[in-house]
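Only one protein chain is missing from this complex, and each of the others stays in its spot.
Take a look at subunit A:
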Amino acid sequence: MADITKTNRRDFLKIAATATGGLLIGFYWSSCDSPKVKVLSTEEVLSKAHNFNSFLSISPDGDIVIYSPNPELGQNIKTSFPMVVAEELDADWSKVRVLQAPLDTEKFDRQLTGGSGAMPHSWERLRKAGATAKYLLMAAAAQQLEVDQATLTVEKSVVTHKASGKKLSYGELVEVASTMEAPEEVLLKDPKDFTLIGTPVRNVDNKDIITGKPLFGLDFYREGMMHAMIQRPPFGKKIKSVDDSEARAVNGVTDVIQYDNFVAIVGHSTWPLIKAKRRLKVTYEAEGNVESTADHDRIMKELLESKEARTMRSDGDVEKAFASAAKVVTSEYQCPFLPHAPMEPMNFFAHVKGEEVELIGPTQTPDAARMQTAALLDIPKENVTVDITRLGGGFGRRLRADYVIDAVEVSRRINAPVKVTWTREDDMIGGAYRPAVRYRFSAALDEEGNMIGYKLRGVGLNAGNAVRQDNFPSGAVPNLLIENINYDSTVTTNAWRAPITNFLAYAEQSFLDEVALATDKDPVKFRLDLLEKAKSSPVGAVNYDVDRMIGVIKDAAERSNWGKDSNIKQGFSVYFSHRSYVAQVANIEMVNNQPVLKKIIASTDCGIVVNPTGANHQVRGGIVDGMGHAMFGNLVFEDGSPKQKNFDTYRLIRMKEVPDIDLNYIDSGFEPTGLGEPALPPTGGAIANAIFAATGKRLRSQPFIEQQEFSDLNLQMFRS
């Protein structure tokens, strides 16, 4: 159905640009209280320095420019956001140019990349923006042709009056369109009439990427800027002494500065800084807890036994259920800290000019960069500008502004523009990791194998809430207790792609497999039976849509021929996160008597798929990411610092290790519900359950390859 939707006239700006004859229709991506009308030249609008950027412009030549406000780190937002505007506008996509907008909290809403939330958040306002602009252009055409607007049709930026055969292009209409009144309400398309949404559209930055143009923060250069690198302390330690004599002697180094717990090396180019950093002698002494992985293991195991835990959810009488159980299944699962390790290391450019600061670089939260800079320097936030470069990956790491502050700290001390670059080693040992977590799951089963009780206790090191108390199987079990314990570690943590659920999903889905086996039920049927209970007689609040979860389970089971080929050992997993649903089946086949992970079949319900190429990238990439870190990712701490400092010891998944991946999307009719993260959580569980099906060995900790069970089997997991 086509929807009539209310617009807010004040959301729209119509701008006549006189200088070049170009005309622009501006709109706010978010609602704004005061109407603003400005007359600008095209140059002014296109000039990034100007404080007006939330617009789509159509030139008399028919060229369309759309600003994309959210940071692009590979999630395809810079391509898919403008697609939504262009769809409702019926624009000729080949004439659309997309520009990255700088930070502007007045014009843009939620200008950040995180939580897989950009598309769900902006879907309707993007459509309204496109539809309103289209309305104005059609009104202009009706006036110019002296016909009823309802008799006009639009295709690829051209308005046609069928009866007379007259055609007017958007470029020819912009001048009159700018005199039209914005409508009270606009008609949005019926999704079945979409012509651009749902078609594969190539990344708008492809040409620059494949020819090596400067796109990323690390590529940013400005005449006269200095370079800097920073030596950071191990966790729980502070500087005792600094001997910088050898570092200063390196040709190209101009300064070595100590501030707080950091030592910054400044120079004219990057290589001298790397050399000087190796020659810098800093000794440290304990300031807080200096932790090792052995400490972390002990702390998590002890806390699992603690009498004090925060109750996150309690349904029914769980103690009674366990006391009366015919069978109890209990298991513990654990994961290590993990670095985000985006390919582009942390870096940022800052120029502190007295009371004003210019920031340029890769950030998932430009507003946090600005606010922390303003707070540090005690200046109004309006005095800080942030330009966003393309991000060479993020995975949550660039939600933290510590590396932006590095650049601000150095720039204000040397009174010059500076780009701070972290080495890979800095990135690996510099913190803000996925937290280490240990879970204990227990299930109480009655004589018939019904799960009458369920307990989960999570212990996390700087994990905040390590459980998701309202997720499946909550709602499907009459007696349930979910508890959380957080330990304040000196090791810093941060959101890591699909925070918490990136490991919790694996642990839960593996445990549910254990419970299914204990009841002699097929793992898929076991999950479906639970979901039927959550649907027919839900217990407490349920934050997931039972039917959508059942939909992906059934689709994945059907397309994987679940349980039908005895030569293929399969593992099942399903998870709801970031508003979307993904079920996965891992297929293991015996090759030369060795189990090989051949294929992963995924079914996704993310609502309407905006750009199939982008969606496939996110799901396939999420699976590869989930598999790689479940298999290999490990960060072992000794004396407050990780032992793995680069990709020689920290193993990332490579080409030869990825299985075939088969994708499908459920056409559920929902609006887009997030896709940057939801495909990652189910993968570890699907693989671990397939390994159990193939070998009878249950992997309860990550990384898999370092588990005794894995090495005992000498598993040759990979395709080639």
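Quick note on the criterion: a residue touches a chain if its C-beta (ideal position, glycine included) is under 8 Å from a C-beta of that chain, and two chains touch if they have at least 3 such contacts; residues count from 1.
Everything that follows uses one rule, which is that contacts and distances are computed from a predicted model.
S.K.: Could you check which of "Transglutaminase-like enzyme, putative cysteine protease", "Ferrous iron transport protein B", "Glycine cleavage system H protein" or "(2Fe-2S)-binding protein" matches the UniProt name for the chain that's left out?
M.R.: "(2Fe-2S)-binding protein"
S.K.: Where the complex has a chain not shown, which of A:248, A:301 or A:424 is the residue touching it?
M.R.: In the complete complex, the chain left out is touched by residue A:424.
S.K.: Considering the whole complex, which of A:215, A:515 or A:531 touches the chain not shown?
M.R.: Considering the complete complex, A:215 is the one touching the chain left out.
S.K.: Which one, A:413, A:598, A:617 or A:643, makes contact with the chain that was left out?
M.R.: Residue touching the absent chain, from the options given: A:617.
S.K.: Name every residue on subunit A in touch with the hidden partner chain.
M.R.: For subunit A, the residues touching the absent chain are 73-76, 200, 202-203, 205-207, 209-216, 218-219, 221, 227, 251-252, 269-272, 274-275, 341-345, 390-395, 421, 423-424, 613, 617, 620-625, 628, 646-648, 652-656, 658, 661, 720.
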